[in-house]
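For this depiction, one protein chain was excluded, whereas all remaining protein chains were kept in their positions.
Just so it is clear, A and B label the chains in written order, and each chain counts residues from 1 on its own.
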Amino acid sequence: MTTTTLAVLVPLLPFLGAVAGLLLGRTAPGFVRPLAVLPSLAALGLAAVVAVRQGGEQAVDVATELTPTGSVPVELALHIDGFAALVAILVALVATCVQIYSTGYLRDDPRYPSYAALVSLFTSAMLLVVYSGDLMVLLVGWEIMGICSYFLVGHYWETPEARAASIKAFLVTKLGDVPFLIGLFALAADTGSFRITKVLGNVASGGLDHPTLIALLLLAGVAGKSAQFPLHTWLPDAMAGPTPVSALIHAATMVAAGVYFVARLLPVFAASAAALVVLAVMAAVTMAGSALAALAQDDIKRVLAYSTIGQLGYLTGALAVGDRGAAVFHLLTHGAFKALLFLAAGVIIHAAGTNSLAAMSRMKDLRARVPDAYWTTTVALLALAAIPPFSGFFSKEAVLGAAEHAATGHAESVPSAAGWIVLVAGLVTALLTAAYAMRLWLLAFHGHGTEAPDHGKQPVAMNSVLWVLALPSLALGLATGLLPDWFDGRNLTPTLTTAVLGTGVALVGGIVTYGAWQHTTAMAGRVPLGAVAAHPEADGGLVEAEAIASHGPAYGNVASAPDPADPGRLLLGPLHRHAAVGFHLDAVYAALFVRPVQAAATLVRFLDREVVDTYVRGAGALPRWLGAAVRRAQTGNVQTYVSALLAGTVVLVVAALLVATAGA
Amino acid sequence: MTPAAVTVSAARATTTAAETHGFLSPTGVEIAFLLVGLVTFGAAIVTVTTKQLVHAALWLVVALGGLAVEYLLLTAEFIAWVQVLIYVGSVVVLLLFGLMLTRAPIGRSPDADSGNRWAALTVAIAAAGALVWVVVDAFRTTWIDLDGAAAGSTAVTGASLFQSWVLPFEALSVLLLAALVGAIVLSRKAKAKTKAEVEAEAKTKTPATASDTPRRDDVPRSDKEGAR
Partner (left out) sequence: MHLAYPAVLSALLFCTGLYGVLARRNAILVLMSVELMLNAVNLNLVAFDVWLSKTAQDALHSGQALTLFTIAVAAAEIGIGLAIVLAVHRNRGTADIDRLRDTAETDTDADGADDAGGAGTADADDDSEPARSEPAEKAEATP
């Protein structure tokens, strides 16, 4: 088979799997699991073959136009370069891992068939986005991902949190998608094509008339999809979905799609220095803010969610300094270790019966219950904190190196201000990242107190996947030397300055947190806290759903817990209160958008009820009065009827006569 | 045809008539017609206004008889005799029987007219005004030549009836038969059904008293009957 055929099959197989899963889900439950896992696995294999055949050489470009669609043609096009090939492997790998994991995690879930089909559909859409060479086709995949995300976040729709979160995720991403669509149209209007290659060729020859406008419009969509400030607020709430969904969609793939999109169209953004500075500021605010928020969260998944936002900030930072190689490298490593962290968090939640770090810190020997999760989480957290020699170190240093490169003015067409912003924010974030990684590790695995509840052995499907993902988290850094061949050819090896600086601040962050933890952990015993959903025999999904549903009632809100033993509280000081609620951004949104909309709705309702309806009722009143009058005429006396009839006849005859004689 | 057009054609047909025959110099036939017409009209008025129901029927006889005389004056002798035979002879008798069977009161009954009478009067006078105006306006100058062979002698009428109008005539006989059957059905069916129902109800009487529902059904019905 040609590379093209294989590449077409990569997104097609999960799509067919999804269709078959939806059709057979009720009638043949036995086929659901194979139909969920095998297409993803096959897609993984095919993506690997495509990557090997492409080999970082000349990009594969094929296109076919089904039908003329107006002024700018929309073509079914593939554009597979090194970025696409590698990202596709990551997507297929994480998707396969998640599907396998889900067979254990949601083994008793009655809605598993539709869940698995939606995950397959999502995988297909993401692969479409990755491979597509046409912006409109990319947009199709982009929106399918959005709708799948909506459904999957709302998987536990019995809980109000999940319902609210799914609607919020949908609306916020759509808020970004509208300018995104307009930006795509503007781009096509300027360049005359939706084909990525043609667009880039046009941009290279300086054919872009409104680079800043287009770049900012597209950035809005990217910020919505990749959860960048100020459109990131949906991501922490989206943790109300099942953990595998969080791992796949809200950590490894969908949120990376925005970054990937920018990486594909980087020349468009690079054409506008203003857009790059905006991107840099966005990245910096996102990184630092989300790292602070992560330090204050109590829900283990929300910690990871804010961590995801921060790492995506690194990606956008790398793009802001014009190095998409570093961005995609970090995308790959982050996808692997963040998916691993989420999946491990699922195991931990299942074992502990709670998603609250405060409750976990009061459990003894949780790490002994889930040794696989313990070790793999440790690896992933080290990668997250960018400690050498784990993969995160290399990718993050690549980003910081690129920022330094730009800051010192060595990168053409990138303002050095953007470099400085990214570099400083990146270093601050590295410190905070290490701090919250340390906090998570200590609170989750080194608690004191009662024995952790025994939920039995975790399914093999779940544990084995952790180790599969631990491998790239551990060793992807070795690929640092090879990757430039696949990417733009720019060197990704860490420079000495940034490596020392980055590792240094990370160590400082970790050590300070450890010290704070030593200081506060004694208090944990004095303040009993914790609510545990004990279902030793149930699957992880049920435990998680109950944990999420009970977090609010047990601790006051879904994000934080009043735990004095939390080292994050000590470290953040007065900032903790604000960080726990995401710096009140939701309140700001409520004041800026939700309340005006509600007020407008109230006004409209008032207008409808009191004004419009008055006219409607008035219009109804006259016929009703006439009807009453006519009804009163129905006396039942036939003679009255005949009298009226004949009187009318006489009048008509006289009128006709008058008209006739007047005419004659 | 509009009255004006009728007037025009009639005027053309009897151009000389208008000149030779004025309303102020009536012929003998006209005087007779006028007198009989007044009697007829007066009888009709009394028929619809009298408070004695039987008198109304008798005044109707006078009106119908007057009409028969008018027919004779119009040389339609066959129609006149048919009028006398059928209307005066049978219809009025039938009406009298009807009055008797519905036990109409003999003597003055104060409620012979309904409350609708003023509306009826208005409509009738308006209609009369309109009709008379139109008729006079249209046929002011039209002259009927009654001389010569009678237009409605029995021979002429019979010839036209059995030459030109045979088929409608036969159809009319079917209609009469249908009316006959209908009248019999209307007046006789009730009794037959009544007996059958009386027997049927007598049979179901015993179980019906036991249960509540049929009785509740029965009570308001008989109440209604009483009200009527």
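Rule of thumb we're sticking to: contacts are C-beta pairs under 8 Å (C-beta built on N, C-alpha and C of every residue); 3 or more make two chains touch, one makes a residue touch a chain.
From a predicted model like this one, the values you see are computed outputs, not experimental measurements.
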item: Positions on chain A where the hidden chain makes contact; value: 631-632, 634-639, 642-643, 646
item: Touch list for chain B against the chain that is not drawn; value: 10, 13-14, 21, 23, 27, 29-30, 33-34, 37, 40-41, 44-45, 47-48, 53, 56-57, 60, 63-64, 67, 70-71, 73-76, 78-79, 82-83, 86-87, 90-91, 94-95, 97-99, 101-104, 111-117, 119-121, 123-125, 127-128, 131-132, 135-136, 139-140, 142-146, 148, 151-152, 156-157, 160-161, 164-165, 168-169, 172, 175-176, 178-180, 182-183, 186-187, 189-191, 193-194, 197-198, 201, 221-222, 224-225, 228
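Quick note on the criterion: only the chains that are shown with their structure count from here on.
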item: Distance between chain centroids, defined by C-alpha means - chain A, chain B (Å); value: 93
item: Chain A residues touching chain B - in the complex, by the definition given at the top; value: 637, 639-640, 643, 646-647, 650, 653-654, 657, 660-661, 664
item: Chain A partner contacts - residues on chain B that touch it in the complex; value: 2-5, 114, 116, 119-120, 122-123, 126-127, 130, 134
